[in-house]
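Entry: chain A
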Amino acid sequence: ADAVLRVSAIPDEAPTELQRKFAPLGKYLEAQTGMKVVFTPVSDYAAVVESLATKKIDLAWLGGFTFVQAKIRTNGTAIPIVQRAEDAVFTSRFITADPTIKALADLKGKTFAFGAPSSTSGSLMPRFFLQQAGLNPEKDFKNVAFSGAHDATVAFVAAGKAEAGVLNASVWDKLVEQKKVDTDKVRVFATTPPYFDYNWTVRGDLDPALVKKLTDAFLKLDPANPEHKEILGLQRAAKFIPTKKENYEGIEKAAHSAGLLK
Partner candidate 1 sequence: MLLNPAPPRDPAARGRLSGALLALVILWPLFRAAEFKPGALFDSSNLKVIGHFLAGFLPPERGAEFLAYLGKATLETLAIATAGLALAFVLAVPLGYLATAAGREQPTLNPLSRSLLTILRGIPELVWALLFVRVFGLGPAAGVLALGLTYGGMLAKVYAEILESVDPAPAHALRHNGAGRPLAILYGLLPQASKELASYTVYRWECAIRASVVMGFVGAGGLGQLMDQAMKMLNGGEAASILLTFMLLVFAADGISGWLRRALDTPPAARASPFGWRSISFLLVLPSAIIASFHWLEIGFGELFTAGAAHSIGEFVAGFLPPDLSSDWLARVGLGIWETLAISVVGTLLAAASGLLLALPKWRAPFSFLLNTLRSVPELVWATITALAVGLGPFAGALALALHTTGVLGRLYAEALDNAPAAPGHALRLAGAPTGLSFLYGTLPGAAPQLIAYTLYRWEMNIRMAAILGFVGAGGLGQLLYFELSLFHHAQASTVIIAMLILSIAVDQTSAWLRQRLR
Partner candidate 2 sequence: MSFALDGAGLTHANGFTALSGITLRANKGERIALIGPSGAGKTSLLSVLGTALAPSAGSVEVLDFGFPGASTAGMPSFPRKRESMSANEISGVSLASRLRTRIGTIHQAPPIPGRQRVVTAVLAGKLGQWPAWKSLASLLYPLDVAGARATLERLDLADKLFARCDQLSGGQLQRVGIARVLYQQAELILADEPVSALDPALALATVHQLTADTEARGATLVASLHAVDLALNCFPRIVGIKGGRIAFDLPAGEVSEALLHDLYASEGQTLPTLANEPRFTTLAAANDPATRAACC
């Protein structure tokens, strides 16, 4: 088949990890669409949006906030097709290794690590909720660092480089599950209210038939099927559900109020 489906994803985890996670899903999509699927992992959020906006990729795994950015950069043409059941009620976790930090208010004067600046769960939504709690990171924290990725934030906090940090709940749970974090030392002291996060988005001018095929392929994934179960497991999804642009209006508002969108 000549036709190629070009796919990428925001680097909320290590690009190598993304590539590994995507491999079985890619095969599955190849079978479902009859197209060759090429996945390119990148290390910069903006590059994904930029290549979606210039039609250099067809399908992308985006965060809630990245989707809003993509929507704006494509003049509203980008279409979110599916998301994981978990993404409808996504949360971020504030973590620390400092026993004196018990609530958000204790963060005043501490050093703090976000993930990447354009991460929804590692930067935007925590910022929004911090703001609602009356904290302005740039003014109230001693130092703000951007670790660049969620697992890096945990490493920062565990090594004592930052006194507290914030990351997405899903990655935190994974790390705890895989025992990659010492929960005696690093603990969660606050969690944000739920919001809509990640989704799979296609560029607006993709053939509608193909869009339909892709959407169906995702929705067809069934935890009962062992092959599908592996794919879902790697995507850390119970199952995929349809999603729509309106779901992300809340995030867009939060981004405006946190000053991340102009």
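Couple of notes before you dig in:
Note that in this section a contact is a pair of C-beta atoms (placed from the backbone, for glycine too) under 8 Å apart; a residue touches a chain by one contact, two chains touch by 3 or more; residues count from 1.
Keep in mind how these were chosen: all candidates are chains of the complex that A comes from, given by their letters.
Keep in mind the model is a prediction, meaning the values are calculated, not measured.
Within this complex, chain A is touched by candidate 1 out of 1 or 2.
Contact residues of chain A toward candidate 1 in the complex are 6, 8, 14-16, 40-47, 49-51, 53-54, 56-57, 69, 72-73, 111, 113, 116-118, 143-149, 151-152, 155-156, 158-162, 260-262.
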